[in-house]
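First comes the structure, then the notes that go with it.
Complex shown without one protein chain; remaining protein chains in place.
Let's look at chain A:
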């Protein structure tokens, strides 16, 4: 056997609660991040991504408390990000129990943040996050920042290479075109990315059914598939997903 492909649920957290709520176990709505994280660990999640979508410093402290509480009872890797602007932000989250920190908009404004973070915590702890949109007229994948609201003019494939050169040990790449459609992952994007860089890639955006995971993990060499709503809404159960992938010949931890 070899390294297993990772299945990664993502939680958006605002004001100490999982946004949109999570519905599983008889569609009971659950908003407490610790309860949700523990349930995902027990269902077989290989890693969790926590995105802080709050804006104020006060709420940032709530996020530290949540990361500390989750890492006290959930023993799988935790990748945390959202609003990271300095190595102090990284230090606070890592001290709270995060294993990896992802940096998105701030890395475009101050690329040295990645290099500094990698120097302090090691490349394995710094994840470059990229939000990507295909531009049909000019035919390139463009990087967007500020929650996908601002185009940067950057080519996503070049920016991916740049982030790795700066010290990112992994990339978390979201296709904005696919995100929310439930029509499957953007296979072409991930094929281009895996050819361009040698670090692990986490694919995000578009998961709607089990076949979408199978297609991504069989047609590309990405290391991990991230999804949120299909898991939160109970549309795909992690144990069933992982069993199916294993049957399809994908290396999976059961």
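FYI, contacts are C-beta pairs under 8 Å (C-beta built on N, C-alpha and C of every residue); 3 or more make two chains touch, one makes a residue touch a chain; residues count from 1.
Following the convention adopted for this analysis, contacts and distances are computed from a predicted model.
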{"item": "Per UniProt, the name of the complex member that is left out, chosen from \"Imidazole glycerol phosphate synthase subunit HisH\", \"Branched-chain amino acid transport system permease protein\", \"Cytochrome c\" or \"Chemotaxis protein CheA\"", "value": "\"Imidazole glycerol phosphate synthase subunit HisH\""}
{"item": "Chain not shown: contacting residue from A:110, A:124 or A:192", "value": "A:124"}
{"item": "Touch residues of chain A, complete complex, unshown partner", "value": "1-4, 6, 41, 46, 71-73, 75-77, 94-95, 97, 99, 121-124, 169-170, 198-200, 221, 223-224, 253"}
